[in-house]
Structures are given as structure tokens and as C-alpha cells.
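Below is one structure, written out as C-alpha cells; comments come after it.
One chain of protein is taken out of this complex; the other chains stay put.
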Amino acid sequence: MSPAELTERVRTGVPLAGAWGVEVLEAAEGRALLRLPQRDDLLRPGGTVSGPALMGLADVAMWAALLTLTEGRDESLTASLSITFLRAPPPGAVLAEARVIKKGRTLSYGEVTLRAEGSADPCAHVTTSWAAVPRLSGRG
Amino acid sequence: MSPAELTERVRTGVPLAGAWGVEVLEAAEGRALLRLPQRDDLLRPGGTVSGPALMGLADVAMWAALLTLTEGRDESLTASLSITFLRAPPPGAVLAEARVIKKGRTLSYGEVTLRAEGSADPCAHVTTSWAAVPRLSGRG
Amino acid sequence: MSPAELTERVRTGVPLAGAWGVEVLEAAEGRALLRLPQRDDLLRPGGTVSGPALMGLADVAMWAALLTLTEGRDESLTASLSITFLRAPPPGAVLAEARVIKKGRTLSYGEVTLRAEGSADPCAHVTTSWAAVPRLSGRG
Partner (left out) sequence: MSPAELTERVRTGVPLAGAWGVEVLEAAEGRALLRLPQRDDLLRPGGTVSGPALMGLADVAMWAALLTLTEGRDESLTASLSITFLRAPPPGAVLAEARVIKKGRTLSYGEVTLRAEGSADPCAHVTTSWAAVPRLSGRG
């Protein structure tokens, strides 16, 4: 699937991601790079991007990375997600780089590094497990 | 602070929570009970409440529980949050019960149990750490 | 299984637990209470119980709690374990209270609260997931 196809898939599957304008920039071989544009309704007082927005971005980033390994077939759902906030991102776009560490039959696992666009330092780090679902028709 | 005052506080501090209609039902002595009403834009295909919405709800639930211990003063920010999804909640409102396990000077820690309204079984379980911030003016 | 039988099971399955003298005090209906006696080789300089000892204690405590739900049959293995250290336990015995939050067909999940014996305040809190294993002969 191309980045544009994955963007469409992610936005349909997770309407929140669609509303926020999340975009898949690159995706191949168990990795994906996504971008969350700046949106005033995702900021907190003080101007930093809110935690729930970062968690949602990380979740769909891992989903996109997993889809590159299954030819676009949904085979699993988020089983757990752990986020550590490292520094407050300034207002602006946020990039998420997801990497599948293990693609298993029943459990998959990966990590996502979040950075403010234009910054080298991560603003948050995520690990997440995905559990296989027998017959999964549609997801988000 | 009364539940109504905490609802106002949470909605102002985290505009996403306000947009979703999150409400504080009860809050006292390091505990808080919050409700996320059903909203079509928070569902995934298949009809279950999306993960990012559950994570956002848990985050503000712990914030409300912490505010009961500081007379409403903001003294800390989310440092980490771990969610485990236990079963897909059906469409409908979701309740979050937050409990502060430790209120420390530099780090606080607690857990949040999420349930579909009317169900006895948790749909997700969350643990979260909050780090003290020296001079915190406004939060979300 | 009686607490004495579970103690024997845990010590055989996890030789480290046996070497440390871990004991099952109570266990029934998805809950278990275990005790780690004081041992000089588990202390750190300064006299507090070391992190790896607390993690090992929590792991076998959840195992004992799960065994109460399966008539002693091993059906799963630790898939993940997250520990948060809340305060340094003084030298002395440590108690672990484990509780199964969800017993699923493919994934189970629970929490463990650790306390210094004689103290009301937890010194650490653990959440842990266990994955079903098709044919599991012996575990540790």
C-alpha cells in the first residue's frame, strides 16, 4: 500500500485521526512515518500538544507499520500502549516514527518515537502490543 | 472543588475532553469517577469506542483525582501512561474510576479502571505517573 | 491447591523463588498473598530490597493467583510486566498481593501490590499480562 492509501485507511478506520488530519508520509517493511499537523483544538493551555493527541497519533502509526507487513490485512488490535512523555512539544506539527520489533502469530510488538517537526529530540516514546484477532472485519 | 467545578476545570484544561463532553460525576480524597458520553466520532468501525478516546478519558480522570488532593492546585503533569485493553466496550457511555496510589513530592502514581456504563467488567486498565512541575501556570 | 502446594509449585517452577524462600500465604479465587523473607543477598547498599527481587516476587505472585483459577493447570506465561517503585522498602520481609483483573482465553491480566511487612503503604505496584500457551508442560 502506498502512503496515500495508508492515510486513507487510517483516516477511515480511526475517525479521530481523520478529524485531526493525520497523514502517512512513508511506510515500508515494518516501519512508518506519520505527521500530525498543528491544530488549535489539540493544544493545551501553554501551547503544548495534548497527551491524548500524542497517544492517538502513536496508535495509528503502529497500525500503519503493521499493515506494511500484512499486505494491508488487519490481523490484530491494540492490546496495550505505554507512553512516556520526555519533553513538552512546542506548538506545531508532530512526527511519529513507528517500528515493528516483533511480528508474531498471536502478539506483535513495536515502538514509536514522537518528535516535534524540526526537532531532533523525541518528545515522547511509546511501546505497544497488538493481539491477533481471529476474524477481523474492519478496524479503527 | 465540587464535581461541577472539576468538570469545568478539566474541560478548560484539555479542550479535547471538553469537545467530547467528559463529565466528573464524583471526586474526593484521591478518587474520581468520570463519564464519557457516547459520541459517533469516537467510535471505530464495528461500533466500539476508540483507544485514543479511552486513553484521553483515563488521563483526565487521574488529573481530577489528583486535584482533590491539592485543593485544586496543579502541581504535576502526566509523565507516563500505560493502558491495557481488556475487552472492546460496546457503543455507549464509558465510566472511568481513578484512584491515586501514591501522592509524592516529585512523583505521583495511580490507576484508572474503565468500564462500559452498565457493565461490571472493566474494558481497560490504566496506570499513570505524574511528575511535579516547579511553577505550573495553567495545564491541560 | 492449598497455599503449601502452591508454595511447592512456585519454588519448583522458578528456582530463584525457591532460593529466596518465597512462600504462598493465601490463595483463592484469582487472588494470592506471598511473602519474601529478608535475605542479605537481596539487599542493595543502603539496606533496601533490590528491584530484581521485587520483580521476581511479583511475577510468581501473579502466577499463584492465576493457578487458583485453573485448578493448578499452567495455561499461560508472562508476556509483560511493568513495575513502578513507589518508596524504598526498609530491610525486612516483603508481602505481595496479586489480583487477576481479567482471565481471558488468550490473554490474562492482573495487578500486584508490594508492601514491606508491617507497613500499610505500598513500596511498588505491578501490572502484568500473561499469554496462553498451546501445550505447556512445566513452567517457571
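For clarity, chains are labelled A, B and C in written order, and residue numbers in each chain start from 1.
Following the convention adopted for this analysis, a residue touches a chain if its C-beta (ideal position, glycine included) is under 8 Å from a C-beta of that chain, and two chains touch if they have at least 3 such contacts.
Just so it is clear, the structure is predicted and the values come from calculations on it, not from any experiment.
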item: Chain not shown: contacting residue from C:43, C:69 or C:93; value: C:43
item: For subunit B, the residues touching the chain missing from this view; value: 79-80, 82, 106-107, 129, 131
item: Chain not shown, touching residues in subunit A; value: 82, 84, 86-87, 101-102, 104, 109, 111, 121-122, 125, 127, 129
item: Touch residues of subunit C, complete complex, unshown partner; value: 12-17, 19, 41-46, 50-53, 55-56, 59, 77-85, 88, 137-140
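Everything below uses one rule, namely that only the chains that are shown with their structure count from here on.
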item: Same vs different contact residues, subunit A with subunit C, by half of numbers used; value: same
item: Subunit B-subunit C separation of Cα centroids, rounded to whole Å; value: 29
item: Subunit A and subunit B, separation of their C-alpha mean positions in angstrom; value: 21
item: Touching two or more other chains - residue numbers and ranges from subunit A; value: 79-80, 82
